[in-house]
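What follows is a set of notes on a single structure, which appears directly below.
A single protein chain has been omitted; all remaining protein chains appear in their positions.
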Amino acid sequence: MNEILPFLGGLGLLAGAGFCLVGAVGLLRMPDFYTRMHAASVIETLGAGLILCGLLLQAGFTLVGAKLLMIGLLIFFASPTASHALARAALLRGLKPKLASPEDK
Amino acid sequence: MGRRRGGTIIETLIINALLVLMALAVLVLARTRNLFAVVVLSGVYSFLMATLLVALDAVDVAMTEAAVGAGVSTVLLLGALHLCKSEEARPAHRPWLPLALSGATGLLLIYGALDLPDFADPAAPIHRHVAPRYLQNEVDVPNVVTAVLASFRGYDTLGETTVVFTAGAGIVALLRRRRHKGGGDAQ
Amino acid sequence: MLAAATLALLATIALALLRAALGPTVFDRLQAANSIGTVAMLLLAVFGFLRGRPDFLDLALVYGLLNVIGVIAILKFFRQGDLGADEESR
Partner (left out) sequence: MVRSISFFLTLALFWLLLSGMFTPFLLAAGAGSAFAVALIARRMDLLDHEGHPVQLAWGAVLSYWPWLLKEIVKSAWDVSRRILDPRLPIAPTLAEFAPSQKTDLGLVIHANSITLTPGTVAVEVAAGRFLVHALTREGAAGLAGSEMDRRCAALERP
């Protein structure tokens, strides 16, 4: 039991770092700004979440664990605000999204 | 304080990778013409710098770098940008002289750094005068850095804290919500 | 595993930096910078564990706050052209 939790934490950490990489690849591959935004949100949700969970499993119920939770909450509340502000500013500045089918809106 | 000397291979690797990333950031920064992008990228540079400072174990400096470099200076630079155009003009001259000058300064600095003691060398001169006295913890504050900052260098720190509080006040002013007399218009 | 995760995060920063360099719009660069901020925060947390000194997570918290504030400051500037402008005063 004492061995298993840190091991699981390590796995979560690796998976999270992997998702961060995937998100960064998406940042490079996606065709326009609005689609890149979706790739970035993979980093901010699954990537960050898994990494923080992994560290949490290694830290256990300590002060450090509580701080990790704080960081998680911060990302949870702040990152969508920043993303939304960014998308809205882009639209207001007249940056048109590339759409799959131009006729719908 | 059982710190390892030097650090492991992976730490060296991380520090070097961060330095390379910072160099890349600066190259991008120098080539960008749009000044908004420059402000953004200098924020990125500050973040990388602060991470590097943590890797080098200078946590308090990293904290200040993050707060001032990525927080306050972004705001100040944006304020300055309001007063000028957002595209940088093409330089009138070829930049060879400034390039040579900064290259020479860089080489000079590297030459000077060769004489410095190794990182985290306990026999370095800086660790042999007052540092042991600080470490004996005369002032009953649990954290050594805090003891030095708040007690031995109190006035100094007062100035620093003023800077950080000013940053905080600026940020509050920035994020202040607008009041509408007639109820809620969602932003 | 901590080391591997650290390296992967560094690679992520490098890729995002590439996006910031390529642009093409300012918003792409802002997006990349925001991602770099988030990843730098994670890197700091993981690095603290790697060093065996996880009590430096405070710094990661500061990073997170500053990252958000920086992005919002820039965007506010974009929308209004002024940082402290009230809607009432215009």
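Quick notes
Note that the chains take the letters A, B and C in the order they are written out, and that residue 1 is the start of every chain.
Heads up, the rule we're going with is that contacts are C-beta pairs under 8 Å (C-beta built on N, C-alpha and C of every residue); 3 or more make two chains touch, one makes a residue touch a chain.
Bear in mind the structure is a predicted one, so any value in this text is a computation, not a measurement.
In the full complex, chain A makes contact with the omitted chain through residues 19, 22-23, 25-26, 29-32, 34-35, 37-39, 41-42, 45-46, 49, 63, 66-67, 70, 76-77, 79-81, 83-84, 87-88, 91, 97-101, 104-105.
The rule is simple: only the chains that are shown with their structure count from here on.
Per-chain CA centroids place chain A at a distance of 12 Å from chain C.
Rounded to whole angstrom, the centroid-to-centroid distance between chain A and chain B, based on C-alpha atoms, equals 25 Å. Each of residues 30, 67, 72, 78 in chain C touches at least two other chains.
Across the complex, chain C meets chain A through its residues 1-2, 4-5, 8-9, 11-12, 15-16, 18-19, 22, 25, 27-28, 30-32, 34-35, 38-39, 41-42, 45-46, 49, 54-55, 57-58, 60-61, 64-65, 67-68, 71-72, 75, 78-79. Chain C makes touch with chain B in their complex at residues 3, 6-7, 10, 13-14, 17, 20-21, 23, 26, 29-30, 33, 36-37, 40, 43-44, 47-48, 50-51, 56, 59, 62-63, 66-67, 69-70, 72-74, 76-78, 81-84, 86-88.
Of all residues in chain B, those touching chain C in their complex are 10-11, 13-14, 17-18, 21, 24-25, 28, 31, 34, 36-37, 39-41, 43-44, 47-48, 50-51, 54-55, 59, 62-63, 66-67, 70-71, 74-75, 78-79, 81-82, 171, 173-175, 178-180.
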